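The complex appears here without one of its protein chains, the remainder shown in place.
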Amino acid sequence: MSAAVVVFPGSNCDRDLAVALEAAMGRAPAMVWHKDTALPAGTGLVAIPGGFSFGDYLRCGAIAARAPIMRAVAEHAARGGLVLGICNGWQVLIEAGLLPGALMRNASLKFVCRLVGLRVESTDSPFTARYGRGASIALPVAHHDGAFVADPDLLQRLDGEGRIAFRYAEATGEITPAANPNGSTANIAGVLSENRRVLGMMPHPERRADPALGGNDGAAIFQAAAAAALEAA
Amino acid sequence: MSHTAPPAEPEVTQALAAEHGLKPDEYQRLLDLLQRTPSFTELGIVSAMWNEHCSYKSSKIHLRTLPTEGPQVICGPGENAGIVDIGDGLAVVFKMESHNHPSYIEPYQGAATGVGGILRDVFTMGARPIAALNSLSFGAPEHLRTRSLVSGVVAGIGGYGNAFGVPTVGGEVRFHPAYNGNGLVNAFAAGLVEHEAIFYSAASGVGMPVVYLGAKTGRDGVGGATMASAEFDDDTAAKRPTVQVGDPFTEKRLLEACLELMASGAVISIQDMGAAGLTCSAVEMGDKGDLGIALDLDAVPTRETAMSAYEMMLSESQERMLMVLRPDKEAEARAIFDKWDLDFAVVGQTIAEDRFRVRLGGVLKADLPLKALSGEAPLYDRPWTAPPAPTPLGPLPKIDPAEALLRLLAHPNHCARAWVWQQYDHTVMADTVAGPGSDAAVVRVHGTDKALAFTSDVNPRYCKADPATGGRQAVAEAFRNLSATGAQPLAVTDNLNFGNPERPEIMGQFVGCIEGIGEACRALDMPVVSGNVSLYNETDGRAILPTPTIAAVGLLKTLEARIPLAPSEGDTLVLLGATLGHLGQSALLGDLYGREEGAPPPVDLAEERRAGELVRALKAAGLITAAHDLSDGGLALAGAEMALAAGCGMTLDAREGMAALAWFFGEDQGRYLVATTEATREALLERARVAGVSARTVGAVGGATGGAMVRLGDTEVPLARLQEAHASGFARMMGDA
Amino acid sequence: MAVCPTRALPRPEGSAITGALFQEVSPMRLRVFVTLKPGVLDPQGEAIRHALSGLGFDGVEGVRAGKVIDLDLTEDTPEQAEARATEMCEALLANTVIEDYRVERLG
Partner (left out) sequence: MAVCPTRALPRPEGSAITGALFQEVSPMRLRVFVTLKPGVLDPQGEAIRHALSGLGFDGVEGVRAGKVIDLDLTEDTPEQAEARATEMCEALLANTVIEDYRVERLG
């Protein structure tokens, strides 16, 4: 089983994601154009990259979510395939209905790019299995629309089902308002689908998957997903 | 789109020429050249080509004195960007450009399109942009417009660069009342290219198709190039031109389409459309290739109806390119642009005759001698006077060094810039090794163990007090910032921002700064490979401070060679370079007391070079763990920045026989604060002695009892207070702390 | 909306329109409002309110920010155009999880 990275016009983390996936899987992922209607045969993991698909015009991810390739991605997810959406990728997955909630303008109204602390809330997923539960990690964020919004019902469900993958946290693991870079409800930084095989997250693990860049905390996500994709084969 | 007849064109007169910015003698020059009255379209074309922005008529004779060559230089000034070899068949392409006036009128879009323009300059040469910097100068923080300009400009730079996907890794922000009526936005971009994949703008071959690429043409900024060279007056508000709106989404697609196009072998030459878009780009391609160009404007993709030839030739719509195409590749080339949903239109061809012919609706709208448009542009040796001597240096203020440090760190000119750079994506492309906040930003060369270092520097206060010293210092500081990160300086690009050159005292600043820049670039082996001049930055006769921004690029052969900023607890601090305690034009006096007095510190270029080489050698020998250059704010500020970076206390000892303020805040040049261990300190001092660089142990990291303290001689301040002052200064100034 | 001659011609439903005739139909303009559902937090509106008060504007009790999208549609009747615009809202223009929309005919 291999990985595929979906490329929309305006995606700008597609290469970075491909580099991280190749490092984890030992082989380069297929780059799939948004106008395609099918995923390459044998695709185990679909990754939707960050960036500004279609300029982020109208609503982030809205236009991309309706691109031809997304039907194939939805079918892949429905079959239990792995899907990872990072930053704009998460926005796309929400707009496509593959993940719940909404991502809105940051509370500061400003774009925010910085290293944030995260607490791993769930290790029960093919993406987070290689972290220790409650582990503190640090990953960069870079977004303008990352405030996760959920109504109380949804929030309760996500919490109860252990579908909150990451929360913004202090280095001590404490969940504080100061650790929240964008005003997300309950400091939520990443969410899993019901079957736990679709993950959307705002921070960029692919930008911290190489010790030469000062940290390696993101690599475990790709390694875990690679292993799960192989297992599914 | 169909062209319904545009309104009748005005008759060309001397008065109309004057409205286009042509002086009477310049208009006469045009009449002599044509031997007839120009058409309206021709007047537009010529005024665009002959204005300051395109012709460099006031600056050219001085720019020619700058060193532009070196074994590392692949392409110097004159192309869209400079190109420097970095080994292994790779090169770095870079340039800096101002968007001052547009950003003052509409900060968000002005700054955004400034970023867009400089990115196009880089990728039009075949390079993928890998880093951006921005050098920003604003009026006094308390001035009415300053905060909204800061918000708008920063959001615009981020809005464009972030969406495009280039990491914005550094820059400068300064505040000074001299910029109240004229802010500066200087944007730098660098890209990577393989030697064989470099593209230039010179057309070649007769009868080759000229192809228009990218976004459609509207009436954006018609008259913009003329505006960029006109002094503001109080009616600027009334005369607001159509502002250009940037579309980073289109730019990103244009980047990908152009790189695919270049790889396909379809491109003979290519040139982005910047100021006076179609006019400047077409003339430049013809001029460089010794060819004429014939354009058929009916084929130009437009987004507005009834556009005249004049409007199309002067439109500054963004995200457009012009290319000379290999005819047998047309279908392939068109398919690439279709894939990216961008316009692709054959709008003309190269011709053997030296003419620039423009047709619309079957009518010949312009028929000009092409070479003369640039070759015969006016050239001025404007009179200049040497600047007046600065006011003499008064007595030292009475303040504790630690208190002065605390106040400086909270000052808008010295507090942390995180408020700014957190709005910039500085980690996209996943190669940023050291982003904003370090001396020079360090970006890995993708897929290798090498890295490039980028910095931008200038001290306008120095330039005002003594232009030649200021020019020298700007280059020296850039050299120092690169050296402090361990990089070997390669070359520079400059962005020369001044007031009205028709005033001899302004021209004197310009001439002096260039002299100093040239001298320093020669002495430090950093040729000038590209640059940009922005004149007329003044309002009602009040000029900005002379601001020749220098952006420099350096090479790290391995990531191992990088020197971090943060020392470790227990390290010993050694000061390299001589300290005389020079306080003339210092941050201490200027920023804390509003006293812009005395001469700026002299710059000894030979010492500068020795010190920089020593720092790199010390790193190679494993004798230092961290380094920081000294610039404004002197030893105290440099030390505090290292302490803050490390999150450790620090002790800096007083110096016997020197006033504490002079020792801690003096701005003598050619200095670095380096961290070493007790074990390596002796070897370090010995190396410095052999290199002829003065070195002295000045303190240690940590070492305070109780909570972490920063001690300056016998005064001290808790690190936590410095942290708070430094971290919150910017937000406090912006009113959103 | 401008009444153009072709409109007066009775046509069967969905009849083919030749290119030439079609050009003459002047499109209808519709305005779509997209606003946040009541109860959904509106950081932008909140920030505007804050900024207004910073500028000395008192008595601003509430601010809600939304989008307006003007569409020029070539449809045969205003009703059809409106129906079309509504479909567009459902399909793309609004995120009905958090947003409401309303379609209005203009001019």
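Going in written order, the chains are labelled A, B and C, and every chain counts its residues from 1.
As a convention for this text, a residue touches a chain if its C-beta (ideal position, glycine included) is under 8 Å from a C-beta of that chain, and two chains touch if they have at least 3 such contacts.
Nothing here was measured: the structure is a model prediction, and the numbers come from that model.
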**Asked** Which visible chains touch the chain that is not shown?
**Response** A, B, C
**Request:** Based on the whole complex, identify which of C:L41, C:A65 or C:V97 touches the chain you can't see.
**Result:** C:A65
**Message:** For the chain not shown, which residue from B:R147, B:R303 or B:H446 touches it across the whole complex?
**Reply:** B:R303
**Prompt:** Touching the missing chain, which residues of subunit A?
**Reply:** 54-55, 57-58, 63, 66-67
**Fill in**
Per the touch rule stated above, subunit B touches the missing chain via residues 105-106, 108-109, 215, 218-220, 240, 242-245, 247, 249-250, 303-304, 317-318, 341
**Fill in**
Across the whole complex, the chain not displayed is touched by subunit C residues 27, 33, 35, 45, 48, 51-52, 55, 57-75, 84, 87-88, 91-93
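By our rule, only the chains that are shown with their structure count from here on.
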**Request:** Name the shape of the chain contact graph, picking from line, ring, star, complete and other.
**Result:** line
**Request:** Please work out the Cα centroid separation of subunit A and subunit B, and write it as a whole number of Å.
**Result:** 36
**Item:** Distance from the mean Cα position of subunit C to that of subunit A, given in whole angstrom
**Value:** 33
**Message:** Counting only residues that touch at least two other chains, what does the list for subunit A look like?
**Reply:** none
**Message:** Multi-chain contacts only, two chains or more: what residues does subunit B have there?
**Reply:** none
